[in-house]
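Pasting in a structure now, in structure tokens, and then I'll have a few things to ask.
Only one protein chain is missing from this complex, and each of the others stays in its spot.
Labels for the chains are A, B and C, by order of writing; each one numbers its residues from 1.
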């Protein structure tokens, strides 16, 4: 995706400090805002909302956002390369349906689960091939596959639900670590997050993702296998969605074609809230994790405080808007201020700096 | 490996303890309603009955729910309710199984679970308040349509989502009912799904009529579907030729009954359903009943009820609305 | 470079830019033709399978069904062309529809025109909120409108508070709007047609219309050209909001039953219609005619599948597949056009 004016200005805030090293850069970026907001929310909710600050509730919270988190990890990478995948929830639904179908057909779960992950990877690869080989915009492609995969889910399982999964498995999905209220799935998510985080922030591959997202042509001229990389990211996202599908099916003990309908917007919202630029090239994983947790925590706290779901919707929406508007306003205010030691982040090329200030 | 064959005898222990019909219902019971979807007019109306009952019982009434009718968001609300220490959770399940484990946890935390409108797996609730026995609903609707089309011809079903538990049960029972000899000339040619979405139902109705030129009647056992179908019919050339009945609310259907598109349709009074649920929940929590078959109890203004098989309590037969009586109802 | 030396002034004038420009242009025109063709194919195939599909009633139904999506797609095109997107249209439509109904419920004698204007105005206000956030705060439209998608819907829920407005609450004259026909064409469809023609005419023939394309094509260059970028983007959002409001009013008139869930999930359909209609998702190209055709195509598919007795379970899958085919075809045409233009160039990444 080509960068766009508005986003470019948001870039301002992301400009690193003079001797910007990783930590300070993260502090200066949008991520810090999200993480700060998360901290604030958790603190405020702990004091103000009865029943929030308990281990049991934390467990509920984590289970609530687990599927979103699992998908948001690879989705972050996709968005950083300037693409998007709207078909994840449908991939989840199709995997769930296939899982139910195979279970009814008598296959052992030990076989079904890997098959489902492979299926997810294949579905992701279809997206990836349409984007990289056919050169179609991912937003359009995945709107199409979103309908296609969800439709296939109905074809596979129709209007039935498969719900007789073995209790050992379903219990494991929502099971807690022995002696704690922490769901086991949290460990899985942490391991995945660590892997994705290292990949993104500390390896040459991660570096190339940012390059692809900012300017894929220059990335190609630098010898980065742009298409190949993107293809793999879509495959990973598909597999991630499938993993979430398996987890979802076991968590709710119910394989249905309409599972996780509409989850894609929650995932995207979390990723964007986490400070990843929708135009690619910018974002960090801690921010995304913060985004996922922030959305979950707010939802959970407001529910506990008996705030109705209408208000929840409004709060979620406003939060998203604020997450992009606030840093921009801060940057602009800072810019207005007379020059101080802090370099007002105001970088645009001398060639394209030429931002007009008509108002 | 773990296959479907390995049946596990997860034994179920239900209605632990003995019922004490004279137990006093404590005041201040937290009775929480969790409809399929908040802001759904049907549930809004229904739950006003719940509120009435909770007031009678001097309890704390609460209604929470997701803005989209999915099981996963209901689970999150069940957790919240159990975290808040609700005494009774009255829920219309979006998926009989998906809410199960959360309901189980709530039960462990001391809540009594009453399902209404749409049941959860019997293992995970104490009592289900059935709006009308499924059989009664199926029989009433088939009778209505058969009378209207003169006992023979093609009919079709316009249902809600392909997954709705109650819808599918009714569809099944209606087909069974049609096997009876008196209905042998009636043929079901199609079943379509409007997803409880007005526009989709409208389009599906349109599709039905175009693809089945000989269609005589349509049964739509969902309030959204029947209203959309009636609206389509009332403007189309099929008005009067194709009969429509189903489950609808009087307010939505009044116009079409008045203009002759629809002769009659059926529904229970959802307010009573919800009212009954509160009494059942309170009785459970008080220990008056445990959910075992044959237990009897009194539910305020509705009078006496008996717990049926599998912990089901049936509200009563559905009401049939037609031009004569429709103006007596306002919901 | 030593200007003034070399082989003298007799150097031939080189043909610059090259490429088969005319061929490329022809290919681009085919773009909309392609959708039209697909549309004709589907209609023909359905009509062969079931002649009832071409009955007057059925065509009226089809036109009516396509109306809302078409109006929304036109508005969305204005926004997408500027390299933005508005995901909140479904919520805006719902809000406007509910507002119209509420207005009638509160003031039963209200003239229809006033209610229509009120709905449109409410839509425009929502659009202005989006536009202000996007243009003034200069933040990505996708994020902002994803936020307002939730927020507007929340307001709608909060306002409706579980109530429903039924046909009986609205005057027959208003509901008639959704039913009366002029020369056999339903009034809403005429409204949609007028909207399409007006928007198409405006985009093609007026400076400010062309400036929308310029902004979407290269926002930075647009600012350098002295185009009031923010104002134009703002205006595009306002118009889009107003059109969503209009669609909401038409929804109310046509469907009669209104609650807070009206229009849920419509946004992706609208974007799909525009994209299928050849509007480039990254701005700068595409026409409202294409978008309108895309909307009609999607609606036709939606109506044809039940008539063709495609199982309900297959319908969604088929729609998805057709969307992919449509954008794939569009891409093939675009690539061909580009080939003709440059006879090569880097293979896009």
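Keep this in mind: a contact is a pair of C-beta atoms (placed from the backbone, for glycine too) under 8 Å apart; a residue touches a chain by one contact, two chains touch by 3 or more.
We adopt the following convention: contacts and distances are computed from a predicted model.
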"Monosaccharide ABC transporter ATP-binding protein (CUT2 family)", "Glutamate mutase epsilon subunit", "Alkylation response protein AidB-like acyl-CoA dehydrogenase" or "Pyruvate ferredoxin oxidoreductase delta subunit" - which is the UniProt name of the missing chain: "Monosaccharide ABC transporter ATP-binding protein (CUT2 family)"
Contacts of the hidden chain among displayed chains: A, C
Contact partner of the left-out chain, one of A:59, A:74, A:183 or A:281: A:281
Residue of C:99, C:222 or C:319 in touch with the missing chain, whole complex considered: C:222
From C:55, C:163, C:285 or C:311, residue that would touch the chain that is not displayed: C:285
Chain not shown, touching residues in chain A: 3, 11, 15-22, 198, 202-204, 207-208, 210-211, 214-215, 217-225, 281-282, 339, 343-358
In chain C, positions touching the absent partner: 1-7, 9, 11-19, 21, 24-25, 205-207, 210-211, 213-214, 216-218, 220-228, 280, 283-285, 338, 341-347
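Just so we're on the same page, only the chains that are shown with their structure count from here on.
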Chain-level touch network, classified as line, ring, star, complete or other: complete
Euclidean distance of C-alpha centroids - chain A vs chain B, Å: 37
Whole-Å gap between the CA centroids of chain B and chain C: 39
Centre-of-Cα separation between chain C and chain A, whole angstrom: 28
Shared-contact residues (touching 2 or more other chains) in chain C: 153-154, 157, 161, 312-313
Numbers and ranges of chain B residues touching at least 2 other chains: 38-39, 67-68, 162, 193
Chain A residues touching chain C - in the complex, by the definition given at the top: 1-2, 4-10, 86, 130, 134-137, 139-141, 143-152, 154-155, 158-159, 216-217, 219-220, 226-227, 262, 265, 268-269, 272, 277-279, 308-321, 323-325, 328-329, 352, 354-356, 358-359
Chain A partner contacts - residues on chain B that touch it in the complex: 1-6, 8, 10, 38-39, 62, 64-68, 70-72, 75-77, 79-80, 83-85, 95-101, 121, 161-163, 168, 193
Touching residues on chain C, where the partner in the complex is chain B: 50, 52-53, 55, 57-58, 61, 65, 153-154, 157, 160-164, 166-168, 179, 255-257, 259-262, 264, 302-303, 305-309, 312-313
